[in-house]
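Of the protein chains in this complex, one is absent; all others appear in place.
Our next item is chain A:
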Amino acid sequence: MIATKRRLPLPLAALSTGFVLLWVFVAAFPFIWTVWGSFKVEQDFFSRDSWWFAIEGTRTIAQTGSAFTGDGYYGAWVLRDFFSSVVNTVIVTVSVVVVSLTFGTLGGYALARSGYRYTFWLLMLALVFRAMPHITLVSGYLLPFFEMNIWGYMPTAIIVLVAINQPFTLWMLHSFFLSIPKDLDESAMVDGCSRFQAFRLVVIPVMWPGVITTGLFSFLLAYNDFAVTAMLLSQPNQTMVPKIASFLGTIQQEGNVMFAVAAVVSATAPLFVLVLFFQRQIVSGLTAGAVKG
């Protein structure tokens, strides 16, 4: 569309650029504002007088002597033990990504290489499973998990997240493996490899781009999940998101909303970095699903 682009008349070009600028502002401003505000005291960020206080930090200067304060972060990370939920999040997300990619590559490969009719039904089943609201599944887990005494532990939440993640992973990797030519592993099998050897020696070395993209989305699912981790993990095993939610109940009474603000910023920072480095993979993953799904 390059040729048509150049011919945009000036008013239209201005309008369209203005619109994009407006959107970028709308998309980015809440984050910038909250990051900025997290270094202020509550009376500035939630100022009853004027939101200029949040920019200038009037009360922050009055209370702490400088325009920026790390009190919110200190409160959240040290006093409220946000640190341990960060550790839990790392354990949960890394395990979920590793396990669901292992399961997913095997399954997706099988689905892409088998020509039988049941692969279609399995993919359809996965689509239906993908549409299930997570909280309805959680309401199915709770009672059996209580009875089996496996409620509250991290491995339980991890395997549940892996399972919830499987439909999407299968679809994504299935369409990715379809794009790897069949001849590659078939010629390996002609040379005397078993099916699994062909997978291990020939397919695994070329599958990383698709696996990384899928892994990003598995990571996002595990990292962003609230329903499963909030309901299936006991207090000491909580990950960041339910921890933030539990902050809200207790903190607002004590007037320490800034702990929650600091925790929210801390939880968002890794996502910024992720988008910064993997923007291309995220975009290609979203569109790959769209084109093929």
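Observations
Note that in this section a contact is a pair of C-beta atoms (placed from the backbone, for glycine too) under 8 Å apart; a residue touches a chain by one contact, two chains touch by 3 or more; residues count from 1.
Everything that follows uses one rule, which is that contacts and distances are computed from a predicted model.
Of the candidates "Deoxyribose-phosphate aldolase", "Aldehyde dehydrogenase family protein", "Electron transfer flavoprotein subunit beta" or "Sugar ABC transporter permease", the chain left out of this view carries the UniProt protein name "Sugar ABC transporter permease".
Only one of the listed residues, A:78, A:143, A:190 or A:204, touches the absent chain: A:143. Among the residues A:57, A:72 or A:167, only A:167 touches the chain that is left out of the figure. In the complete complex, the hidden chain is touched by one of A:78, A:94, A:206 or A:275, namely A:275. Contact with the chain that does not appear here is found for just one residue of A:8, A:62 or A:79, A:8. Residues touching the missing chain, restricted to chain A, are 1, 3-5, 8, 12-13, 16-17, 19-20, 23-24, 26-28, 30-31, 33-34, 37, 45-48, 50-51, 54, 102-104, 106-107, 109-111, 113-116, 119-120, 122, 124-144, 146-147, 159-160, 162-164, 166-167, 169-170, 195-196, 199, 220, 223-224, 226-227, 231, 241, 244-245, 248, 257, 260-261, 264, 267-268, 271-272, 274-276, 279, 282-283, 286-287, 290-291, 293 (touch as defined at the top).
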